[in-house]
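Accompanying notes for the structure given below.
All protein chains but one are shown in place.
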Amino acid sequence: MAYAIFGSMIVLLLIGFPMMIPLLMGALIGFIALFGGFGQLDTMVQQILAGIRPASLIAVPMFIFAADIMTRGQSANRLIDLVMAFVGHIRGGLAISTATACTLFGAVSGSTQATVVAVGGPLRPRMLKAGYNDSFVLALIINASDIAFLIPPSIGMIIYGVVSGTSISELFIAGIGPGLLILVLFSIYSYIYALRNNVPTEPKASWAERVAALRRALWPLGFPLIIVGGIYGGIFSPTEAAAACVLYALFLEMVVFREMNLRQLYQTAKSTGLITAVVFILVGAGAAFSYVISFAQIPQAILGGIGIDSMGPYGVLFTISIAFFIGCMFVDPIVVILILVPIFAPVVNSVGLDPVLVGTIITLQVAIGSATPPFGCDIFTAIAIFKRPYAEVVRGTPPFIIMLLGVSVALIFFPQIALFLRDLAFAK
Amino acid sequence: DTWRYAFEEAMEEVQGKYAQKFKEEVEANSDHEVQLFPFGTLGESADIMEQAQSGILQFVDQSPGFTGALIPEAQVFFVPYLLPADQDQLVSFFRNSKAIHELFPPLYAEQGLELLTMFPEGEVMMTTTEAVASPEDLNEVKFRVMTNPLLVESYKAFGATPTPLPWGEVYGALQTGIIQGQENPAFFIESTKMYEVTDHLTRAGHNNFTTAVMANKEFFDGLSDEDKTVIQNATAAAFDYIIEYQTGLTEESVEKIQAAKPEMTVTTLTEEQRAPFKATAEAVEAKFLEIGGSQAQAILDQMKADLAAAAGG
């Protein structure tokens, strides 16, 4: 049954159905098969609602809203002008800055989707203007956003820590090394890309120009202050920081810069609502589909037959990586962690793997999975926000996915990438 | 047949241990298979409860605090200092309580559920960033509680600022300082690593976390007498097992916490220190009578009678 469901989902997707249909159809076939008819479709509806209900998802529409206000007004441009005054003359500087911004923003917000929106929204038009190809830009934004999973706070690591009984503090620290390594790789790739595609550089800005850019950006610099200071300073939860950004953006654009009137506010709010709905119905449909997979115990069935108990540590790590990678291609990452971690826990213990290393590798796979076709949530967020075709959004992703997979293989053979900082901090 | 059983905790936590024993007993004494679904694999607490009501799941474990949204009387378990701190009295109460065995089942039946058993999961403790010895120490402390009106009332009465937060955000919020405290049974504080982001563990003895196992009523009523007996025996065996399992679990969890974080202070409040906390119970009791549904008074009175009996026996 599992293969029939996965197969029909991919066919429906390729034919050109609205993307919610393959997911809903997968769930529907599953419910009918599991319960012998339409009798339990109430629960399918329940699961759709359960998917869109989590409180932490509220950060997504809030960051969409804030980013839209900033982009329509002056805040976003003034901030980017400031960055460009410092890096505009460097080959690939804008791309590297974008990757860095995604990492920083993702780190604090904890949401990859919010990062796609909040950083990608304002920076994509500038990158296109600067001469980068759209597929490269989209792939860079989507994949750099995923570093958010690895850098604390990370909801994926918290869930893993709870399910596997691993120290969450140690996991948080172990994620930093691989996260930064990925950022470095992406930066190098951006530099090479810019070099090979002759992306023009801007003349180096003088210090006077830089000071002028800084002055223009003084008000908008409140945003990083609200997000970074507010969250790490213990004033806001990420969701609240998002709402604070909305109000601050409204204050700047309606009162300080006077770029936005009430009518535009209405249009912006409506547009945010529309994008939110289009993304959230997919999240809900994905949750209903995840339920079928979980209820039918499909992962247990598949993994039961491959003899993981007789593998050595490397075999186990590879199997875990592949299982999570494939799982996250179709199913919500949190659910994948909840289902798969207990299945692997006994064998992880018996071959003596460090659960912190396993957690880091799993978190990385989850990050990769959510940026990977066919059903990565970052992909459909990018499609909804940027209104670009599916094929174009995913076309540029292979080099990034190869780099990410490279890091996961490196982690398996050189665990110190993750564990070095942990051992240092916890004196192990 | 394959019977499905979902619960609110991970496999190796108390509800999971109970479920594993229940599964073992059923499978040993019948041809039925029991599939277990831990926390989150089929949705949150309210979701699995609804699935048990609609018959997708045959068994579900939900704590009365959550069931309070459906059966308001179940919130009685959040009235502070109602349950005894003494373990023997507590066990005797759960074994013999007329409230649990006679008054609650019809209330669950109205919701399409057969109440199989209720059992304690362990003493609820506070973990905070500042030491707590009196209600004054909780002043201005933003304390995370489950969204339940009685818990909110309790912590308001204790002097704290009760702050609702989704469970997934609690660890991060303690780390950054949005909140400064939370409460849970010791095993849960240990397994969810709450001690990593707080510095003081306080035992005020105000409650023992209770949970309930139920079956879908239509399913249960449709079973042969033989199968019903299998389930009842498995329920009883798992109850005995979980009581046994818990002997020392609380102290063990506290020791694990101290081993993992030696600088964590553990304070058991004296009777004298508990007095001002206990004084607040009356206000919460009044709140329970107000929002606890039509049977609130009857349940509370019976509970008190049962508890007096447990203390006497």
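Here the chain labels run A and B in written order, and each chain numbers its own residues starting at 1.
The criterion applied here is as follows: a residue touches a chain if its C-beta (ideal position, glycine included) is under 8 Å from a C-beta of that chain, and two chains touch if they have at least 3 such contacts.
Here is the rule we go by: contacts and distances are computed from a predicted model.
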item	value
Per UniProt record, name of the chain withheld from view ["Spermidine/putrescine import ATP-binding protein PotA", "TRAP transporter small permease protein", "SufE family protein" or "Cytochrome bd-I ubiquinol oxidase subunit 2 apoprotein"]	"TRAP transporter small permease protein"
Among A:201, A:271, A:297 or A:319, the residue in touch with the chain that has been omitted	A:271
From A:384, A:407 or A:421, residue that would touch the chain that is not displayed	A:384
Identified contact with the non-displayed chain, of A:4, A:45, A:301 or A:424	A:45
Options A:2, A:21 or A:228, residue touching the unrepresented chain	A:21
Residues of subunit A in contact with the chain not shown	13-21, 24-25, 28, 38, 41-42, 44-46, 48-49, 52-53, 55, 57-58, 61-62, 65, 68, 71-72, 121, 124-125, 128-129, 134, 235-236, 239-240, 242-244, 246-247, 265-274, 276-278, 280-282, 284, 373, 380, 383-384, 387-392, 394-395
Residue ranges of subunit B at the interface with the undisplayed chain	46, 50, 53-54, 68-70, 72, 111, 140, 142, 147-149, 152, 161-164, 166, 291
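Assume only the chains that are shown with their structure count from here on.
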item	value
Subunit A and subunit B: spacing of chain centres that average the CA atoms, whole Å	35
Subunit A-facing residues of subunit B, complex	4, 10-12, 35, 37-44, 47, 50-51, 54-56, 165-166, 168-169, 171-173, 175-178, 191-193, 196-197, 260
Subunit A to subunit B touching residues, read off their complex	35, 40, 42-43, 46-47, 50, 54-56, 110, 153, 155, 158-159, 161-163, 165, 167-169, 231-237, 291, 294-295, 297, 334-335, 338-339, 342
